[in-house]
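In this view, the complex is presented without one of its protein chains, the others remaining in place.
By letter and in written order, the chains are A and B; residue numbering begins at 1 in each of them.
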Amino acid sequence: MQKHVLFENINDPKLHNIDRAIELGAYKAWEKVLKSIKREELVQMVKDSGLRGRGGAGFPTGLKWSFVPVASPKPKYLCCNADESEPGTCKDRVLMECDPHSVIEGVMIAAFAIDCHTSFFYVRGEYDLSMRRIEKAIDEAYKKGYLGKNILGTGYDLEMILHRGGGAYICGEETALLSSLEGEKGLSRIKPPFPAVSGLYACPTVVNNVETLANLPRIVINGGQWYASMGTEKSKGTRIFSVSGHVKKPGNYELELGTPLRTLIYDYAGGILDDKKLKCVIPGGSSVPVLMPDQLDTPLDFESVQAAGSMLGSGAVIVMNEDTCMVWVAEILAHFYMHESCGKCTPCRQGTGWLYEIIHRIEHGQGRAQDLDTLLDLAKNIEGNTICALGDAAATPVISTIKQFRNEYEYHIEHKKCLVKSDFRLR
Amino acid sequence: MFRVLKEVFIAIPKGMFVVFKQMFHKPVTVDYPFVKPPMAPRYRGLHFLERYDDGSERCVCCGLCAASCPADAIYMEPAETERGERYAKIYEINELRCIFCGFCEEACPEEAIFLGKEYEFASSHRDNFIYTKDDLLVKWPRTKPSEVKFLRPMRRVAWQQSEEGRPQH
Partner (left out) sequence: MGDFNITVNGKTVPAVKGQTVLQAALAAGIDIPVFCWHPQLVPVGACRICLVEIEKFPKLQVACATPAADGMVVMTESPKVVKARQGVLEFILAHHPLDCPTCDKGGECDLQDVTFKYGLDYSRLQEPKHRNIVDENSTFDDLQIGPEIIRNQNRCIHCYRCTRIVDEACFEDDLGAYQRGYHTEILPPPHREIRNLYSGNVVEYCPVGALTNDDWRYKVRVWLTKQAKSVCTHCPDGCNLTHWTFHNKIFRATSRPNENIDRGFICDIGRYGYQQVASSDRLKQPMIKKNGELIEATWEEALNLIKTQVSELKSKLSGNAFFGLIGETSTNEEIYSFQRFLRRVIGTSHIDSRINRKRRLTFGEEVTSRAIAPDHVSYQDIDKADTFVVYASDLHSENPITALRIKRGVRYRDAKIIIINSRSTHLGVRTGATNLLHKPGTGLAVLTGIVDAAVSSTTFDKSAVGLSDQQISEFKQAHTELLLPKAAAMSGVGESDLRAVADSLVRSSNVVIFCGADFSRYPYRDEELLALDNLRRICKSAKLAVLPESSNSVGAELLGAYPNQYPGGKGSDAKSKFEDLWRGPLPDFSGKDMIGILEAINEDEIECGFIFNADPVRVFPDGNYADAVLEKLKLLVVVDSFMTETARLADVILPLSTFAETEGTRTNWEGRIQYTQSAIKPMFDSKPGCEILELLADRLGVSFGQGRPSEVYGELNKSLGDVLPVRYEMFKSEGAIYDRPKHQPKPGFNRVAYNAIPSDREYPNFLTVGNADHHRGPNTERNPSLLKFTGDPFVGLSEIDAKELMISDGDLVKVESRTGKVVGNARVIAELPGKVVFLPENFRELRPNLLMGLKEKFDHVKVTKM
């Protein structure tokens, strides 16, 4: 069901001004946390709420916070990952542009939970408006005394520093984000050591997604049990789905986790554009396998989608109708991953380029018989052998589209043209 | 007694007849040096260093022929041309040490060295058998077409996007 937790006031045009936001309840949770909640209680509350990371991996937030060695003499850092670059995803942008204060308040609460006094906000370089809104929101928060030294007289200090990225998908990966924040090239680092133990400047660091953090104020006000009452048994709460592709009403929809995919596409997003037939859906951003039309009743929560063979990921639902050439789709995605590979580890650096070049050849009529087997073998060689998940993400669309639509590839190779007459409007 | 008769009148003439028959067989001897015997197509004779279609030397002085030579007959010193390319400043084969096994030809990655059909290179002084690069390079411009069918006729390979340009596996 459409439950508006994050989108409660999202349509209010003045919500990004702090006065209006405070009228609508912003920073009450922060005051409550500062004045009356202890750190351990807060972490337990978030654990009880069942909140899971909304960036793509779905790791339980409370559990991630509990990995931080709070007793360590090193300073702890919190970083908000606003480097939303997963193809299809545009949910964080809406939150940052329209409701920046709830995001910032979430950062504050999370910082308190791990005893952090310097927090960072890493915004994707291309999100100009988001960055300006967040910058203004942080300034306003400082002016009102919600940030800075001795906040609201409680003795707690918190600085928030906004950092604008240079425009790289890889900087959404937490270790690459930390490298970029430190001023180096945005290259991933090997894990272990995990950022919770040794991250930014070798100090304990937690990186959370914008949407995850934006949920925190409401969890604090309403309690962990309230949040856990929504959603399914293992995937609690709501999340924002960014629906794009061949639908009548593309956009961001906040739904309870567990809503069937069919409901999202046909009831909320209006159904397939021009009432054509559905070909396939990518349920969680380009890095996850596709779902076929016979899997439309899959509930949208972490476990069910995984059982169906895909992943919930970042919640970006890309809908493709029968007029979509899957080889063309694979080519676009392969080009994206080739372009965004950081270049540190060999399989991703060389493999993404090679995958793209083969698919490009196939799409443009120069495919050969052994290409499909080569593609699958190369993708298998990349998967699992890389430093970060970009390698896996690059291999997944290739493997998934070949598995489900092998006939299209074979048609391309044999007849040197698309099997499906594609809809050129959206190219 | 009969054995002696058998020997004298039967066995010996039989043997002589075999020899007599040979008179009518075509001789295998060749009237060398006026007629040269036909050589096998893969006969290994004197070496020669090949060139590309534009006349530049193929040999890049990689050292593989010297390394593979079982007789240690090849000596070379590399150097750099003005264009930054590698070539052999000194390249010598001691044909007396050479056993004409052809390993150098097999080892060469640039299709530079081959063993030809020349076997008439006798000399009366040992020193004359040190063949330098000038002795070994084929003449340019060519006086007769190359014996070799090259896989790579030009040093630079321009990639073409069509099927023909790419090697078929």
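Throughout what follows, a residue touches a chain if its C-beta (ideal position, glycine included) is under 8 Å from a C-beta of that chain, and two chains touch if they have at least 3 such contacts.
This is a predicted model, so every value here is computed, not measured.
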item	value
Contact set of the excluded chain (shown chains only)	A, B
Residue among A:Gly224, A:Gly245, A:Gly258 or A:Gly351 touching the omitted chain	A:Gly351
Residue of A:Lys32, A:Lys136 or A:Lys185 touching the missing chain in the full complex	A:Lys185
Contacts of subunit A with the absent chain, listed as residue ranges	168, 170, 185, 189-190, 192, 338-347, 349-354, 357-358, 361, 368, 370-371, 374, 378, 380-382, 384-387
Positions on subunit B where the hidden chain makes contact	60-64, 66-67, 77-80, 83-86, 109-110, 155-156, 159, 166, 169
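Going forward, only the chains that are shown with their structure count from here on.
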item	value
Subunit A and subunit B, separation of their C-alpha mean positions in angstrom	68
